[in-house]
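A single protein chain has been omitted from the complex, and every remaining protein chain is retained in its original position.
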Amino acid sequence: MTFDNWLPLLILLTSLLPGIVIFVLPEERVRWRTTLNMGGAILKLGLIGIMIWGVRHEHVYDFRMPILPNIELVLNADAMSVMMTALSGVLWFLTTLYAIAYLETSPQSRSRFFGFFSLCVSSTVGIALAGNLITFIMFYEMLTLTTYPLVVFRGTPESMRAGRIYIAYTFGGGAAFLIGVAWLKALVGSVAFTEGGMLAPYVGAYATQLRFIFFLMISGLGVKAALVPLHGWLPKAMVAPAPVSALLHAVAVVKAGAFGIVRVVYDVYGIEFSGELGLLQPLTAAAAFTIIYGSVRALFQDELKKRLAFSTVSQVSYIALGVGILGPIATIGGIVHLVNQGLMKITLFFCAGNFAETLGVHHISHMNGIGRRMPWTMAAFTLGSLGMIGVPPMAGFISKWYLGTGGLTAGKPWVIAILVASSLLNAAYFLPIIYRAWFREPAGSWSARPSIGALETHWMLLFPPLITALLALLAGLLADAPFSPLEWARLITAREYRP
Amino acid sequence: MTISLLYALVGVVLLGIGLYSLIIYSHLVKKILALNVAGSGVFLFLVATANQTSGPVPDPVPHAMVLTGIVVAVSATALALALACRIHQVTGTARLTENEPE
Amino acid sequence: MAISGVENPVTAVLLNFRGYDTLLEIGVLLLAALGVFSAVPSPVILSKSTPSPILILLLRLLLPFIVLAGGYILWIGKYAPGGAFQAGAILAAGGILLSTAAVPFNRFATKTMSIAMGIGLLTFIVVALATMMVRGNFLQYPVAQAGTLILVIEAAATISIAIILTILFIGGNPEESPTAKDEGDKAFIIERDNTTK
Partner (left out) sequence: MTLPAWIVSLPLLAAVFTFVFPRIRIWAGIFTAIITPLMVVFLGREILAHGAIQMQVGGWQTPLGIQLYADGLSVAMLGITAIVIGCITFYARCYFTGDVSSRYFWPLWMFLWSALNALFLSGDIFNLYVTLELLGLSAVALVALSQTADALSAAMRYLLVSLTGSLSYLMGVALLYAANGTLSIKLLATTGAASPSIATAFALMAAGLIMKSALFPMHFWLPPAHANAPAPVSAVLSALVVKASFYILMRLWLVIFEPFINPSTAQLMGVLGAGAIIWGSVQALVAERLKLLVAYSTVAQIGYLFLIFPLSSITQSNHTAWQGGFYFVLSHACAKSAVFLAAGSVIYSFGHDRIKELHGIVRRMPVSMFAFALASVSLIGLPPSGGFIAKWLYLNAALTGGHWWWCVLIIIGSLLATAYVFRFFSRAFSYSPEVVEERPVPWIMEWTALGLALCALILGFIAPAVTTLLDAGNPF
């Protein structure tokens, strides 16, 4: 075992161990807790940096531990896992910063919050680094469990109800996924992720069973990825505190589902083989329907977080759409959207949290003129929304561009129609907010301007959305630079389609 | 019909009677008695199996088993009776209520 | 049968060939007594009334014979039907007579009672472990001493069995009985019956 073998585990432990220690820490040890949180986050970023560099240079990071006779716990880093890990590492750091300020006055236990928060990020990293389906399941279920206490964190009847719904959906999905995996294991004996897929040799004997297994696994993953009709839990889970919604909806949970779909299609079945089996059309159809449905529902929400939640439902399916369209260009679009959507959506949630925390504004109808009171936050919000709509040069534009051209190349022009329709709908539900915030007269009880010399809100609440908005902008502007998300998605695609 | 077969059959019948009474009677002392009858049936059966050896001396192992079994039965009966007394003290009845408040 | 150290085959099976069963069985007996103690805080049978003089007289006459019979049965177990359980049961009959005669136990008796209850099992285990250290196997008696060791175990077991059976009859811990504390002095000492053997 060398350092390269241990690195994936170390990255996992940088959030797992602080999480465990935080549980044990007494409530009033604020400084210890903050140090642990931030120290772990920074250390994780450093290690991820090493890993990015290494993967680019074809290093193999592979940690194995047998957990069953002939099944191993595998953590390894391929191009795809590094991207996901980097995304969660960066966003964890920012969200932790945000959460520390956000929860300063919470009556609930902050030890519990940050403990589960760290475990939740560890699960996400574990999902990203999982080298086979068993390891994936392990962290996938751990994610469900560790997010539950966060969803019900406030303990109000409403949040308890949301928690119940969340559990019902996710465990139902988890069970379907588990059966799929167990079946696959019994059928072919292997559950490892292999670049390019590993099931093609079995097509003759097991085609029907493999189709059924695919259905089970995708419907299991579809719950977390909020594919319609499995999306019901997501808007309800909005009762969670803002940092939780931000991380949950931008990275951890929905991305775990989307990432799982990507893994199953590319690294278990193999994209070409999935196409041969005819598995992709239903997936694409479900994704397309979800995109439209989510956007339409978002139009009618007045509560800001609810509108964002339905927007998530819609946007995450871009990833599934990119996966479903057979062809490298669409693949790039789908994969890059994993990152882009994460950056943009977390920005929006941070901002929504700022409005709620600073001014007590939860509804869009109360947002008149809010841009004058909180210009920086609103600027970040604007950038995020424009990105969602797909206005160049924001990150969202890159995703949509590749998805569109990918659809055309694959001979599916209707993809363009979906994209256009969805973008129009995005514009329809985001632009009014932006208009209200900047151009309407303030009606709220807050003073029109922040006092001179003071920030509009706590700096730890303000900087994270600014940074993520900036990153979302840069991801679009510098799309061709080395180590940009797009460039990385191309690397992944090249490896997936490698003959 | 040998005498040991008769013992064995009587043993089985006693076991049956004991188990039947255990189920139909609700008074605890009767239940405990029923268990003892059933136990005696098993012991009788065991003793009957001792007659298998060809020689004049019967097999001692079943006797030892029966002795052990009797001691165990005495102990269990004592504990059961003590519990029954206590239940009578606490609840005022020597029967188990069908659906206990849970 | 010679190798077992006793001539009665049933005793040989009980104390030697399948002695382990018997060890656990004495455990069951002690356990039942403990169960009764813990379930029933004070004895069910012992009453506070003063013993009737006739019963006392009967006891005075009977007890020596009971003890004698117990000792004989214990000893004869080596050659013929008999042994610790039978002897213990006979002695227990004496104990039961004592308690039905409402004879309370004195303070000394209650203190040593728990020792007497445990002594049978304790001796058995100690002998079993000691023989294991000497000869390598649990309860593997040295051939020459087998008879003696079996008698020692049986004697100790008889004491315990007698006490425990009496206690099971009384249905509770006499230590907790109200009479044990104030009227202790004028009573028989139940242990004396067994220790005289």
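Just so it is clear, A, B and C label the chains in written order, and each chain counts residues from 1 on its own.
Please note the rule applied: a residue touches a chain if its C-beta (ideal position, glycine included) is under 8 Å from a C-beta of that chain, and two chains touch if they have at least 3 such contacts.
Everything quoted here is computed from the prediction, not taken from an experiment.
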item: Which displayed chains the hidden chain touches across the whole complex; value: A, B, C
item: Hidden-chain contact residue, picked from the options C:Ser42, C:Thr100 or C:Gln140; value: C:Gln140
item: Contact partner of the left-out chain, one of A:Pro69, A:Gly204 or A:Pro482; value: A:Pro69
item: Sole residue of A:Trp6, A:Phe23, A:Trp438 or A:Tyr497 that reaches the chain not shown, by the stated touch rule; value: A:Phe23
item: Residues of chain B in contact with the chain not shown; value: 8, 15, 18-19, 22, 28, 31, 35, 38-39, 42, 45-46, 49, 52, 61-62, 65, 68-69, 72, 75-76, 79-80, 83-84, 86-87, 90-91, 96-97, 100-102
item: Positions on chain C contacted by the hidden chain, ascending; value: 16-21, 24-25, 27-28, 30-32, 34-35, 37-39, 41, 114-115, 117-118, 121-122, 125, 128-129, 132-133, 135-141
item: Chain A, residues in touch with the chain not shown (by the definition above); value: 23, 65-69, 73, 107-109, 111-112, 134, 137-138, 141-142, 145, 148-149, 152, 154-157, 160, 163-164, 167, 171-172, 174-175, 178-179, 182-183, 185-187
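What we mean here is this: only the chains that are shown with their structure count from here on.
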item: Topology of the chain contact graph, where touching chains are joined (line, ring, star, complete, other); value: other
item: Dominant interface by contact count, named by its two chains; value: B-C
item: Length of the line joining the C-alpha centres of chain B and chain C, rounded to whole Å; value: 23
item: For chain A paired with chain B, centre-to-centre distance based on mean C-alpha positions, whole Å; value: 67
item: Geometric centre distance via CA averages, chain C-chain A, whole Å; value: 75
item: Multi-chain contact sites of chain A, meaning residues that touch two or more partners; value: none
item: Touching residues (chain side chain C, partner chain B) in the complex; value: 9-10, 12-14, 18, 21-22, 25, 28-29, 31-33, 35-36, 39-40, 44, 85, 165, 168-169, 171-172
item: Chain B to chain C touching residues, read off their complex; value: 57, 60-61, 63-65, 67-68, 71-72, 74-76, 78-79, 81-83, 85-86
